[in-house]
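Reviewing the structure listed below.
All protein chains but one are shown at their positions in the complex.
Naming follows writing order (A, B and C), and every chain is counted from residue 1.
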Amino acid sequence: MTFLVDLFRIVAIVVGTFFFVAGTVGLLRFPDSLTRLHALAKADNIGLGLVVLGLLPLTENVLAAFKVILIWALVLVSGGSTAQLIGRALRSGRR
Amino acid sequence: MNESLLGTAGLILLSVAAGLARVLSGPNDVERLMAVQLLSTGGVAALLLIAYATNVPGVDDVALGLALLTAFAAIAFVNHLEADEGGAET
Amino acid sequence: MSVLPFIDIGLSILVVTVAASTIFMQELFAAVVSYVAYGLLLAFVWIRLYAPDVALTEAAIGSGVTGVLLITAGKRLVPLSRTTTEAEPTLTLRVFAGTFAALVACALGAAILVLPDEPPSLAPEAAVAASGAGAGLGNPITAVLISYRSFDTMLEKIVLILAVVAVWSIGTDGAWGNAPAQLRQARPHPEMVFLAQVLVPIGTLIGIHIFWVGADAPGGAFQGGALLAAMWMMAMMAHLTEPPRIDVRWLRLALVAGPAVFLIVGLAGVFMAGSFFAYPPSLAKPIILFIETFMVLSIAAALPMLVAGPPNERPVP
Partner (left out) sequence: MTTAALAGLVGAALVGFGLYGLIVQPHPLRKLLAFNLIGSGVFLVFGIVARRGAAAGFPFDPVPQAMVITGIVVAFAASAVAVALIWRLYSETGHVTLDPDAWTEPSRERES
């Protein structure tokens, strides 16, 4: 059981890190602003989410786990809304 | 294990910071905003990893504060972008 | 083989590079964005120096709120933001300035490398103060701020009020008493309103949490107050609330509350324990939390007023 939890932890953190690296590569290499925005959103939501999931088994009590999940929720809400706002700015700029 | 968590934190931080090259190259302000957005999300992830890898207390609270401030700075910057495009009607 | 040295070196190179780009970027917006990124990276350096308190302050005030201040200012100067009527600096000036700056940096670097091996430290005295007057506080920095160096902290609050008064006085005579200009002129988008409606209540709780844990863990009045200030500014940007007129009583009371309570408690110490800012040890922790509560209030009121700027000429309809 411990082995499974450890495996889950390591896989989640490694894949999360991969998403951050991929998001950076996307931001640098994708051809236009909207595709770059897509890469950014993936890194924001999935990358941080997987890191948070991977850290959950390490939390000592419910409060610490709650705090870690709250951080993810904050970034989800603000990342999603900001992506909308950036998309809107892009569209009005192109008009 | 702590070493590997710290190494992961460093990897995430250095990689999202590489995205800051977009601040230099642009081509426009939206890209610059996105690069900082990615840096602060990656920073939150790195801070969480550091919080669980070391015994420095309170690093998770720094991550919490950073997650809030990211949204704050993003709204202020979006504010600026629109004035640039002449969309500011009262 | 530890990975830490590599992270340290990478982080140092990054901080210096991003700092250089805040100086050499062509456009103001790009420079301010670089500055915000620089503040974030600097927060990591502070964590490596075992200073999470400073890291949070740097991320909140040094990077976040200062960046918003400059962006707001740049937008108000927007007709001229990309124009200077001044001649570009000549090559001679650049060379001279570069040499001078390099000399100062080298001298400072050399001074750091030859710092004495036996570093001077006030930590023992601070520890005594923390176990004496600041009894019951787990966070030595809060103990230093409120008890060992309490004069500094009080005067720093007064500086904050003086800055607010200065900013207000810089406005035109006819504008005195009016509200500052809105942080966002255009009607906010629905996403912005949604984000503010969700984040402001949660963020207010988080600000209070960071202030509350500051007694025993990193955090405290400055960091908590800065987060509350950021939340107020976010509400103003989404037009959930308007900037208040600068002559309303609650605003002025909130601004002076921190230093006033600090001063009253300090004077009370003269009678209760025989010297200024001396607390009876048994009451130290409640007294410190009491003072800090009002300090949070003052900081949360002062920072948005500093960003909002001088009062507006024509009253907001």
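Structure notes:
Here is the rule we go by: contacts are C-beta pairs under 8 Å (C-beta built on N, C-alpha and C of every residue); 3 or more make two chains touch, one makes a residue touch a chain.
Here the structure is a predicted model, which means the values were calculated and not measured.
Although it is left out of the displayed model, the omitted chain contacts the following shown chains in the full complex: C. Touch with the chain omitted from the figure is made, among C:54, C:213 or C:255, by C:54. Interface note: of C:46, C:232, C:262 or C:294, the residue touching the hidden chain in the full complex is C:46. Taking the complete complex into account, C:104 is the one of C:104, C:205 or C:248 that touches the chain left out. Although one chain is hidden here, its contacts on chain C can still be listed: residues 4, 8-9, 12, 15-16, 19-20, 22-23, 28, 31-32, 35, 38-39, 42, 45-46, 48-51, 53-54, 57-58, 61-62, 65-66, 69-70, 73-74, 76-77, 79-80, 82-89, 93-94, 97-98, 100-102, 104-106, 108-109, 112-113, 115, 119-127, 130, 140-141, 143-145, 148-149, 152-153, 156, 159-160, 162-163, 166-167, 170-172, 220, 222, 299, 302-303, 306-307, 309-310.
As a convention for this text, only the chains that are shown with their structure count from here on.
Distance between chain B and chain C, defined via averaged C-alpha coordinates, is recorded as 19 Å. Between the CA-based centres of chain A and chain B the separation comes to 11 Å, rounded to the whole angstrom. Each chain gets one centre point, the mean of its Cα atoms, and the points for chain A and chain C are 28 Å apart.
Residue numbers of chain C whose C-beta contacts span two or more other chains: 192, 195, 199. Annotation for chain A: residues 70, 74, 77-78, 81-82, 85 touch two or more other chains.
For chain A in complex with chain C, the touching residues are 70, 74, 77-78, 81-82, 84-85, 88. In the complex of the two chains, the chain C residues touching chain A come out as 189, 191-192, 194-195, 198-199, 202.
Remark: chain B residues 3, 6-7, 9-10, 13-14, 17, 20, 23-24, 26, 29, 32-33, 35-36, 39-40, 43, 46-47, 50, 56-59, 61-62, 64-66, 68-69, 71-73, 75-80, 82-84, 87-90 touch chain C in the complex.
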